[in-house]
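Just below is one structure, and these are the notes that go with it.
A single protein chain has been omitted from the complex, and every remaining protein chain is retained in its original position.
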Amino acid sequence: MRRRVGPTKIVVQVLQYLALLAFIAFLAFPLLWLLSTALKTPRELALTDPTWIPRLPTLANFRDAFGEQDLVGAAARSLVVALFSSFITVLISLPASYAMARYRSLVNRIAIGWVLVSQVFPFILIIIPLFMILRDLDLVNTLPGLVVVHVTFTLPFALWMLQGYVRAVPPELEEAAAVDGASRLRSIVSVVAPLLAPGVVATLLFAFISSWNEFMFALVILQDPDVMTLPLTLVRFTGPEGVARLGPLAAASLMATIPSLIFFAIIQRRLKSGLMAGAVKG
Amino acid sequence: MRIKSALAAATVVALAAACGSGGGGESSSSSNEPVKINFLSLAWQQESVAANKQLVDEWNKANPNIQVTYVQGSWDNVNDQLVTQFAGGTAPDVIHNDSPALSGFASDGYLLDLGDKLPAELKSDIPQAAWDTVTFDGGKGEQGVYGVPFLQESQVIIANKKLLDASGVRVPTSDNPWTWDEFSEAAKKMTKSGAYGVAWPMKSPVNKTLNLALSFGGTFFQSAGGKTTVKVGPEEREVLQRIHDQLNKDKSADPGALGQGTADPLPSFYEGKFAMLPAGVFLRQQVVEQAPEGFEWVTLPAPKGTSAQQGAVSQTLSIAQDSEHPDEAMKFISFFLNSTNQVKLAKGDWLLPTSQKAAADPALTTKENGWDVATASAKNLVVAPFLKVNGFDEWRTKIATPALQEYFANKITIDEVSAKLVEDGNKVLERYQR
Partner (left out) sequence: MLPALVPVLLFSVGPLLYGIGLAFTDARNTRVHETSFVGLENFVELLGAEDFWSSFKIGLIWAFSVTALQFLAALGLALLLNEKLMFSGVARVLAVVPWAMPPVVIGLMWKLVYHPDAGILNDILNTDVNWLADFSLALPAIIVVGVWTGMPQTTVVLLAGLQNVPRELHEAGEMDGAGPWRRFWNITLPQLRPVIVAITSLDFVWNINQFGLVYVLTQGGPGGQTRLPMLFAYEEAFRYRMAGYASMLGLAMAIVVLAVLGLYLWRQMREAK
């Protein structure tokens, strides 16, 4: 496709751009719609012919959202929880996934089985027993308690992701380093680690976003207003029977969505193609 | 660098929060330390959140020994949250909820029977009909009062004034509401090219239909020998049939609104696509906030059948069975729900106060925004029998909601819907009577 020149190539390229545009429009339009909603007055939101650009744009929704709820505090707490959860997840899953990828043993098979099974069982059935364990450990109503839960539930997928990246690093490289006289550990640190960087970052990203967005556990674990995370604060704008205060809700939602995107954009830039380039060999 | 310091700050916040809550879990009983009470509030309207917070502040200033923490919950998830927290024994002390949810939690044994704790003043200020909405079987066969009802919802008709006047029908008043026949007639008259007389948003049809059905004495449930069964006789069929006819025979009801949630048809309402919207009184708030300039609307009483009665749903404050400070919690509730405060809460949520003194307040009897009609409708509220039925929630979700939706959409007949409600319904109820 790439080398051919002439009109066919141009047609193909145009088609490619159109397709890409269609995909992006499909995936990203709600962001625009959120922005548009956040800038509208209640009156305008109740019009039957909605427009993309607000007729009378207003910042009142942002003012209300930030004035009524402690959004900044909640965002700070969400950030802390998400950072701790994602770093701990990676710290645990990095050595574990290395072992999983390199050694075929019984433990290994059990681990892979557990990864699968833990994804298969619906969390709504384990939430109550889990809650009781947390209560007995005095972790209810604390952010560390939430971190523990988030780590537990992102770990299986993180393991699976990382071991794919580990597998993509040819064992010959390590062996070569070992021949040069480096110890096993050193060869891992100096040869494997750099190659794993994109995988680690991708796993971090996954764990970060899962934790940042998580709602159900946070809902039952956190009770005091001064430990609530962002998703909990968002639902405060909804009332009974599905009635919601759309403007403030959209304003607050934007604020909850943007940080993940920025986080992703930064990583994406740093690593160029690297983020995706790590291998995913099942 | 900036990111680093933000991180450091965030870590400190996290640690502080962790330590703070670690201590907050168990409150010591030493006399110097103030008693701490958590109050889970579900207020969500701007005015109402403000009123709630202000009352809590007021209380905390006046009562240094009983400090109340305002915890914001949401209607959407409150029951999931409570089921889990009750099971773990860590629920808030004072819990805001509504009477339909209360019966379940009461019979599960999670709520405190307030019967002998209620101060006389509070008890006499709230009429017996309202107390009936919170009196349930406590799971061991005994009746108890499991909450203090404070805000009630009644059904009214919100109407487009221009279309109402143009139709020339008699405008109903609280003393002389429409009969259902008059209502259907009026809806027909208001149905003109491109506009319908009425809209029935029936995404959640059950509570609305059952509450209205009481106007013909339709109770839907009967108890005999300690066993509750579903009943759909002539009384129950009246309102079902009439709504169905508006939709499918008279064609005076907007078919587009049928699948919508309560507030969803409002945009079309402002555009004059239909003239009347039967709804709970709280919906007036949305109309005030959203209606375009110059849009005139009025609040009309719900139509009457053999009586003007309708089923009451009330919002409530309860105390958790596991609360360590039930007496202090009760003190807070009686302050929070005194008649002066109920006026503020009712105004904030656009609902009706249970307090009789509060209901007489000029702010709640003014003609403005239909408060007079709304408040007057409170006298017709009676406890709906379904509130006391164990397993009602499952009957509603699994049997009644789909059956009524299909019936109103003219996919099944009145006999078929009756059969479903009764036969399938009784099977569901049996699960709870083992």
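Quick notes on this one:
The first chain written gets the first letter, and so on, giving A and B; residue counts start at 1 in each chain.
Please note the rule applied: contacts are C-beta pairs under 8 Å (C-beta built on N, C-alpha and C of every residue); 3 or more make two chains touch, one makes a residue touch a chain.
Since we're looking at a predicted model, the values are computed, not measured.
Considering the whole complex, the residue from A:L39, A:A65 or A:L130 that touches the absent chain is A:L130.
Only one of B:P34, B:G115 or B:G139 touches the absent chain when the whole complex is considered: B:G139.
Among A:P7, A:P122 or A:G181, only A:P122 touches the chain that is left out of the view.
Residues of chain A in contact with the chain left out of this view: 1-3, 13, 16-17, 19-20, 23-24, 26-28, 30-31, 33-34, 37, 45-50, 52, 92, 95-96, 99, 114, 116-130, 133, 148-149, 151-153, 155, 157, 160, 164, 168, 202, 209, 212-213, 215-216, 230-231, 234-235, 238, 242, 244, 246, 249, 253, 256-257, 260-261, 264-265, 268-269, 273, 276-282. Where chain B meets the omitted chain, the residues involved are 79-80, 83, 86-87, 104, 107-110, 139-140, 203, 256, 258-260, 264-265, 267-268, 321, 391, 393-394, 397-398, 401-402, 405-406, 409, 411, 431.
Everything that follows uses one rule, which is that only the chains that are shown with their structure count from here on.
Here the spacing of chain A and chain B, counted between their Cα centres, is 37 Å.
Across the complex, chain B meets chain A through its residues 7, 9-11, 13-14, 17-18, 20-22, 24-25, 38, 44-46, 49, 69-72, 74-77, 80-81, 83-85, 87-90, 92, 98, 203-204, 261-263, 266-268, 270-271, 286, 289-292. Every residue of chain A that touches chain B in the complex is listed here, in rising order: 42-43, 45-48, 64, 68-69, 73, 76-77, 79-81, 83-84, 127-128, 131-132, 135, 138, 140-144, 216, 219-220, 223-228, 235-243, 245.
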